[in-house]
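The complex appears here minus one protein chain, its other protein chains still in place.
Read from first to last, the chains carry the letters A and B; within each, the first residue is number 1.
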Amino acid sequence: MTTPVAHSATNPRRPSGRARTFWTRLKTGDEVAFLITLACAASVLLVTGLLVFELYQNSALPRHKFGWSFLTTDVWDPVAEEFGALPFIYGTLVTSALALVIGIPLGVGAAIFLAELAPARISAGLTFLIELLAAVPSVIYGLLGIFILVPALRSAEPTLRAVLGWMPIFQGPFYGVSLLSAGVVLSVMILPFIISISREVILAVPNDQREAALALGATRWETTWDIVLPYAKNGITGSIFLALARALGETMAVTMVIGNDPKIVGSLFAPGYTIAAVIANEFTEATGDMYSGALIELGLVLFGLTIIINAVARILVSGGRLKGAP
Amino acid sequence: MTAAAPLRSANTTRRKVVNVVMLTLTGLCTLVAAGTLVFILGYLFIHGGSSLTLDFFTKLPTPVGEAGGGMANAILGSAKLLLIAMLVGVPLGFMGGVYLSEFGGSAFSFFVRYTTDLLNGVPSIVIGIFAYTVIVLPQKHFSTLAGGLALGVMMIPIAIRSSEEFLRAVPISLREGSMALGASKARSILTVVIPAAKHGILTGIMLNLARVAGETAPLLFTSFGNRYWSPGWDQPTAALPVMIFNYAISPYEDWHRQAWSAGFVLLALVLTVNIVARIIISKRTSPR
Partner (left out) sequence: MPVKLDAKPAEPAMMQDLRLHERETEAATPATRTAKLSAEDLNFFYGSFQALHGISMQVYEQHVTAFIGPSGCGKSTFLRTLNRMNETVRGSRVEGRVMLDGENILEAEVSDVRRRVGMVFQRSNPFPKSIFDNVAYGPKINGTVKGKSALRDKVEQSLRRAALWDEVKDKLHESAYGLSGGQQQRLCIARALAVDPEVLLLDEPCSALDPIATAKIEDLIFQLKDSCTIVIVTHNMQQAARVADYTGFFLLGKLIEFDLTSQIFKNPSKRQTEDYVTGRFG
């Protein structure tokens, strides 16, 4: 090599430029550090890829047998080896939807209070408390669900029927464990996500927007409803999608209160089953490759569902935080 | 000149009422949310804490139907599972975070971040299936290793993101200062950047562990459960959250009581770690 050997400014004894061979860099440790950390970062790609592969591979049997009709069949008969995902998709969607119906008004309402009305320190303190709800393990929610919520709903049955019984979704026999109970438990579990993110997004709305509305004679509520919330709507919607993604994947609390019955009944009083719950309950009892394959295929379906919802959520939240205004 | 508007808006009273009602409702929503947490804490403390005995921590479970006994094996089992999880999740996650923070910026990093978020969003039961297919199936038995791996995989994405966040928060001036003194990039990272971020990283690990400590679903068919001690790493093991689940859905009154005690212990541990971690973080980041 005829390249003149330049010397680095910081250390005259250390050659720089082209003369720094791989081995020289290796000695300083930079290259080693780079490679090791790169490998660790790459491990995420490896793990995720392997996960998808294993899900796909191990569900080959039912996939080949049922094809896409797996998603539309409502029969779940392990004995006859007839498997359809519809009852579980139904249960998953219904309980998540109910969770949102309860959780969105409660969550956005609380977020409004915490962001617009409460003094800064009280807001921070209450938010801290509410965020702790997210740290409570699912099985604890299940415990409270079985022993407190379900009995409470059972004793409230007459009232519920009196007030809501005119709607078909609140009719039929009620034993406590039901889609309703699961939906209520889920709504509590997703509250902290909706509240925390919505509060942040609302706080980020520029104050001059509020001033403009107030100066026109708008009341505090009108300002919040007409101006602030629309401005923050991307972020709030994102938080809702995030909450939905969590609700879809919740296992323990749901399986402890939902009744675990793979039937599609058009009433919230009826017991039901979700994808996560059936996997949790039946996986260790699954005899035969078709049966366990079907459960793994359900896992694949759940995986796909949550990926999509999470992706939408992320787009909305990062857009909401950065831009805000359409 | 334009016509003067009425001196008092016709709808003012209605708007005032709506204003007060709606704002009060938002306060009620907050009360419900915060109150639920207080209720959960209170109930578990009273119901679970009151029936907590020393036996819980020292005795093994008794045969089905017999009263008494404890969950000593589940406590040890959870500890072992968390150890494996930590050994799997923390190095990979932390180093990955170092990569993204210190060497990142390329399309590869974007891809890694995207996949990390993706993995983070995967329901824990699906992670359980993954660990099952990768370890339990080939070995043809449940094991502590499989359970620990499932939890470890769950720890990776959070460890990456939180490490990256805290490393990024270290000011560039520190890095530049170190390198201007002649230290290599690797040395700067090791001796300057990481120590500067250590509080955040450690609390991140604490929070991560607290989160997976409460996970039940991925253990149901990996570590499965065990009525006795589980020596080594190759056998199925009891774990605290799984015991709570099994006891809660059982028909035995005594097991229900034990489930409450276990629930209290688990919640107390998880919340304590959470609160301590957050206090440490807020102390470090708030201006003095």
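The criterion applied here is as follows: contacts are C-beta pairs under 8 Å (C-beta built on N, C-alpha and C of every residue); 3 or more make two chains touch, one makes a residue touch a chain.
None of the values given here were measured: they were computed from a predicted structure.
When the omitted chain is restored, the residue from A:217, A:266, A:288 or A:304 that touches it is A:217. Counting over the whole complex, chain A has residues 119, 206, 208-219, 222, 226-227, 230-231, 325-326 touching the chain that is not drawn.
Residue-level contact of chain B with the missing chain is found at 1-12, 15-16.
The working rule: only the chains that are shown with their structure count from here on.
In the complex of the two chains, the chain A residues touching chain B come out as 10-11, 28-30, 32-34, 36-45, 47-48, 50-51, 54-55, 57-58, 105-107, 109-110, 112-114, 116-118, 126, 128-130, 132-133, 135-140, 142-144, 146-148, 188, 191-192, 195, 217, 219-222, 225, 245, 248-252, 256, 276, 279-280, 283-284, 295-296, 299, 302-303, 306-307, 310, 314. Considering their complex, residues 9, 15-16, 18-19, 22-23, 25-30, 32-34, 36-38, 40, 43-44, 91-96, 98-100, 102-103, 108-109, 111-112, 115-119, 121-127, 129-130, 132-134, 137, 153, 156-157, 160, 180, 182, 184-187, 189-190, 210-211, 213-217, 220-221, 224, 241, 244-245, 248-249, 256, 259-260, 263, 266-267, 270-271, 274-275, 278 of chain B touch chain A.
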